[in-house]
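I have a structure here, written as C-alpha cells, and I will follow up with some questions on it.
Note that this complex is displayed minus one protein chain, with the remaining chains in position.
For clarity, chains are labelled A, B, C and D in written order, and residue numbers in each chain start from 1.
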Amino acid sequence: MDIATLIGFIVGLSCILITMSTGASGLLVYIHVPAIVTVFGGTFSATFINYPIREVLGVFGTVRNAFMHKLATPTEMIETLVGYATKARREGILTLEPELEKVDDPFLIRGIRLAIDGTAPELIRDILTTELSYVESRHSLGQGILTMMGAYSPAWGMIGTLIGLIDMLRTIENPSEIGKGMSTALVCTMYGAIGANFIYLPLAGKLRTRTQQEVLVKELIIEGILSIQSGDNPRIVEHKLKAFISPKLRK
Amino acid sequence: MDIATLIGFIVGLSCILITMSTGASGLLVYIHVPAIVTVFGGTFSATFINYPIREVLGVFGTVRNAFMHKLATPTEMIETLVGYATKARREGILTLEPELEKVDDPFLIRGIRLAIDGTAPELIRDILTTELSYVESRHSLGQGILTMMGAYSPAWGMIGTLIGLIDMLRTIENPSEIGKGMSTALVCTMYGAIGANFIYLPLAGKLRTRTQQEVLVKELIIEGILSIQSGDNPRIVEHKLKAFISPKLRK
Amino acid sequence: MDIATLIGFIVGLSCILITMSTGASGLLVYIHVPAIVTVFGGTFSATFINYPIREVLGVFGTVRNAFMHKLATPTEMIETLVGYATKARREGILTLEPELEKVDDPFLIRGIRLAIDGTAPELIRDILTTELSYVESRHSLGQGILTMMGAYSPAWGMIGTLIGLIDMLRTIENPSEIGKGMSTALVCTMYGAIGANFIYLPLAGKLRTRTQQEVLVKELIIEGILSIQSGDNPRIVEHKLKAFISPKLRK
Amino acid sequence: MDIATLIGFIVGLSCILITMSTGASGLLVYIHVPAIVTVFGGTFSATFINYPIREVLGVFGTVRNAFMHKLATPTEMIETLVGYATKARREGILTLEPELEKVDDPFLIRGIRLAIDGTAPELIRDILTTELSYVESRHSLGQGILTMMGAYSPAWGMIGTLIGLIDMLRTIENPSEIGKGMSTALVCTMYGAIGANFIYLPLAGKLRTRTQQEVLVKELIIEGILSIQSGDNPRIVEHKLKAFISPKLRK
Partner (left out) sequence: MDIATLIGFIVGLSCILITMSTGASGLLVYIHVPAIVTVFGGTFSATFINYPIREVLGVFGTVRNAFMHKLATPTEMIETLVGYATKARREGILTLEPELEKVDDPFLIRGIRLAIDGTAPELIRDILTTELSYVESRHSLGQGILTMMGAYSPAWGMIGTLIGLIDMLRTIENPSEIGKGMSTALVCTMYGAIGANFIYLPLAGKLRTRTQQEVLVKELIIEGILSIQSGDNPRIVEHKLKAFISPKLRK
C-alpha cells in the first residue's frame, strides 16, 4: 500500500511538473514565497484555531505511520494465526512466547501475551476492543482534520489571490503589466487547489481506507486469539477467520 | 441495459463532436496532450493516494462487467426458476443437474448445486447471502471510487488551467496572443468537466442502479432455490417470487 | 394543482422573454442550435448512462400524469368515502357497484371491488399497501432522475461554453469580435442554468409534493374502505378519516 | 424577537444603502425593472412549479405571523400557568373562565376551556398534541419553501445576468460601452444574492428558531393544563414546568 501512495505522489507530481515545464516561462514562475506563506500558513492557522494544537501535530504522526508501517494483509494475518493455533494445540499455548519475538505488531503481541497469562476471555476481548476503538477514533480525528484542511486550502488560495489582485490592480499603470501581476496572484489559487486535491483530501481518504483495513486485521486478531485460547482445532480457527474476508481471497 | 449506456455514450460524444466541429478552428484545438496528462493523470494520482491500488484497478473490471454481462431481468429469472420448480417437482431435483450447463450465472449454478447436494436450507441461505453482501460491498466501493474521481476531475481541470494561465500571463508580450494561450488553458477545465459529468459520475450512478437490479435478481434466486428445495408447488414458487416485483410486471 | 404549475411556467417564461426582448439584439440571439444540442443532449446522455433507458423515458410519463390527472383533495375523498359509507350502511355494500362507474381513480375502484367481493380485510390492506409502496418508489425514482438532471444540466452548460470559448479565443483576430463569440458561448451556460432551475429541479420538487398528497389520499382510501366494509357508522368513518387532515380543513 | 428581526433588516438595508450611496453613480443605477422581474419573478415561478400554489402563498402568512404575534417567553408562560394553578386550587377550576378574556393565545384558551369542561386528560393531551404537530409541520413546510427560494434566487440572478451579457456582448460596437452593459447585467446577480442572503435564507432560519420556541411554549401549556386539572399544588406545577427550561432562566 505504501507503494500505491508513493506511485500516486510521483505520478501526480510528474504530471504537474511536465505541464509546468512545457510552458515558456520555466518552472521558477510557479514558486512564489509569499504565496506559499499565505496559502499554507493560512490553512494551518485556521486549522490551529479549529483543533487543539496537539491533535493537529498528531496528524503528521498518524499519516507517517500509515505509510511507514506496512500493514499485514488479512490473508497473511489468518496464516499467522492458524500457525499459532497449530503450535498451541500441539505443544501448548505457552510455546507461543518465543514466537512473539519475530512479530512487530504490538496489538498481536499484547493479545497473545494476555492469552498466555491465562486472562479470562471476556477480559481479553474487553481490553483489545477498547484499544481498537481508540485506534478508530484517533484515525477518524485525523481524517476530520485533513478534510477540514482540504476545505480551508482553496479558500486561503482565493484569499491570497485577492490580496495580490487588489494590490496589482491599484498600482498598475501600464496595462501590459497586468498579465504579470495576475500571474503572480493566480499562483495562490493554484497552491490552494493542489493542496486540497493532491495532499489533504487524498490523505484523508487514505486514512479512511487504511482504518478499515487496520480494524479488519485487529478484529481477526481478537477472534483468532480467543479461538486459540479456547483450544479450537486449527481448521476451525481458519474457518472462523475466513468468514471475515471476501470469497475470492479464501483459498 | 448495455444498449442504453452505449446510446448514452454515443449521443453524448456526438453532441460534443458536433458542437466542436461547428467552430472555425476544427477539432484538433480540443486535443492537447499536456492537458490530458495533467487532468487525467492528476485525477488518477489523487485516486491512487486515496485508495489501495488494487481496488482502483478493480473498478475497471467492475465497470466492464456491468456492461458486458447482460443481466437477466427479474421477470426472466422468475420464469427460469418456475421452470426448474416444475421440473424438480415432476422428475426430482437431481434432474436439474443437466440444466445448469445452459446457464451462465455462477450464482444460480452454485445455488442449484447446493440444493442438489442436499445442503441444509439455512446453510444455503447463509452461503448465498454472504456472497450477495460481497457483491454489494464491491460495487459500493466501486461507486465510492468513481464518485471521488468525479470530485477530483474538475479540481484537476482547474489546476491545469491555472498552470497554463500563470505561464501564459507571464510570457505574453503581445495582447493579441492572450486569446490563444487562454484557449489552451481552458482545454484543461473542459477535460475536467467532461471527465466528471460524462464518465465518472454517470458510471458511478450506473453501478448504483446496476447493483440494485443485481441484488434483486440474486434475492429472487435465493428465495426460489429454497422454495424449490422444499418441494413447493410451482404455482406457489411463482406467487412467492412475484411479490418481489412491481404489479405492472406481474402477469 | 395543474393550474399552479401552469402559472409557474407561464410566469417564468414571461419573465425570461420580457427581459430578453428588452435587449437591443432581439430574441433570436438566444436561440442557438448547437448550444441546445450540447446542453440538452449532454444532460440526457449522462442520464442515459446513469439510469436504465426505460426508467429515464418513464419519467416523462410520471411527470405528465402529475399534471394531467387532477388529484382528488383529501377533503373531497373523505366526502366521497363518507357518502359510500352512508349508502353501504343503508342499502348494503353491493349497491356501491354502480357508483364505481362515476369514478376514475383505479385505486379506489380496485379497493371497493375487493370489499364488495368480500375479500378478507387483512388481504385488502396487504394488496392496497403493496400498490401504494410501488407508487411511492416509482415517484422517488422519478425525483432521483430529475434531481440528477438538475446537477448535470449546469455542468453541461459549462462544457458547452468552454467548447465555444476555446474555439473563439483561438480564432479571433479582431478583438472587437470577442464580444460576439463570447455571447454565443454564454448561451450554453444560460441553457444549463434555465434547464436546472426552471425545469428539472422544480419538477423534481413537484413530484415530491405530489407524492405526499397522493400517498395521503391513498391512505384515506385504504382506511375508509376497511371502515366501510366492517359496517362502521358513517359518522365514525368521517371521524376516523378526519384524523388524517389538518384541523383547519375539518369542518 | 420582532425587534431583533426589525433591527436586522434595518441594519442590513442601511449597510447596503450606505455602500451604494458612496458610489459615484447614485442609488438609481441599482434599480432596474427587468432585473427585478427576472430574478424575483423567476424565483417565484420555480417555486410555484415546485410547491402547490396555496402553500407558497401560505408562507407569507406564516412569516407575517412570526413577526406580528409576539410570542410569550417560556418564563412568562410558566408565570401565567402557575397563577392559574393558584386560582384554580383556591377557588375552583371554573373561576379560570373569566381569565381567558385577558388572553390572546388561542391554544392556551382552547386548552383551559377543555379543562374547565371536564374533558378526560388523555383526550386533552391528544387534541392539543395533534394541533401542536400541525403547527410544526406547517412551519417546516414554510422553512422548506424559503430554503428552496434561497437556492433558486442566486441561480435566477445568474440567468438574468447571462441574458443581459449575451445581448450586450452581441450589440456593443464601442468597447467603452461594455462597462455600462455589464453593470446592468450584474444587477441581476446582486438581486439574486441579496434575495437569498438577506431575505429567504434568514427568514427560513427565523421560522426554524421560532418553531422551536413556539413548540416549547405549547408543550409547557399542555403540561401545565394537565397539572392544573389534576389539582396539583401550584409549587409542584411550577417545579414540573421549570424542568423544561435552562437552569439560568429558573429563579
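One rule holds in what follows: contacts are C-beta pairs under 8 Å (C-beta built on N, C-alpha and C of every residue); 3 or more make two chains touch, one makes a residue touch a chain.
None of the values given here were measured: they were computed from a predicted structure.
Listed by label, the shown chains that the missing chain touches in the whole complex are A, D. Screening A:S21, A:S45 or A:T129 against the full complex identifies A:S45 as the residue touching the chain left out.
Residue in contact with the omitted chain (choice from D:I36, D:I53 or D:M182): D:M182. As for the chain not pictured, it touches chain D at residues 1, 3-5, 7-9, 11-16, 18-20, 22-25, 29-30, 175-176, 179-180, 182-183, 186-187, 189-190, 193-194, 196-198, 201-203, 205-206, 209, 213, 243, 246-248. Counting over the whole complex, chain A has residues 34-35, 37-38, 41-42, 44-56, 130-131, 134, 138, 148, 152, 155-156, 158-160, 162-173, 175, 178 touching the chain that is not drawn.
Keep in mind that, in the parts below, only the chains that are shown with their structure count from here on.
Steps from chain A to chain C, minimised over paths through touching chains, total 2.
Residues touching across the chain C and chain D pair largely diverge in numbering: under half of the numbers involved belong to both copies. If you average the CA atoms of chain A and of chain B, the two centres end up 28 Å from each other. Multi-chain contact residues of chain A (touching two or more other chains): none found. Arrangement of the chains shown, judged by which pairs touch: a linear chain-to-chain path with two open ends.
Going by the touch rule set out above, the chain pairs that meet are A-B, B-C, C-D.
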